[in-house]
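Note that one protein chain is taken out, while the other chains of the complex remain in position.
Entry: chain A
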Amino acid sequence: MRIIIDENKCCGAGQCVLIAPRVFDQRDDGIVILLDEAPPKELHAAVREAACVCPGAAIALEERP
């Protein structure tokens, strides 16, 4: 899995940080920071959930088999 974030779409509510704090963080101004663009398997479920609830559709996932 590879994660691509679009800072311009991020509206900074921080849902991704709550769900997957090892993968996402927020800058001081609230915009998302990607800590790990290819997280280990055990975090995939949380990352998928974060992408689904992100209100700005700012988290895109490239799933590779």
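By our rule, contacts are C-beta pairs under 8 Å (C-beta built on N, C-alpha and C of every residue); 3 or more make two chains touch, one makes a residue touch a chain; residues count from 1.
Convention: contacts and distances are computed from a predicted model.
Engineer: UniProt names the one chain left off this complex as which of "FAD-binding protein", "Succinate dehydrogenase", "ABC-2 type transport system permease protein" or "Cytochrome P450"?
Structural biologist: Options "FAD-binding protein", "Succinate dehydrogenase", "ABC-2 type transport system permease protein" or "Cytochrome P450" narrow down to "Cytochrome P450" for the missing chain.
Engineer: Among A:Asp28, A:Glu42 or A:Glu63, which residue is in touch with the absent chain?
Structural biologist: A:Asp28
Engineer: Given the full complex, what residues of chain A touch the hidden partner chain?
Structural biologist: Per the touch rule, chain A residues meeting the hidden chain are 11-15, 17-19, 26-31, 49, 52-53, 55-57.
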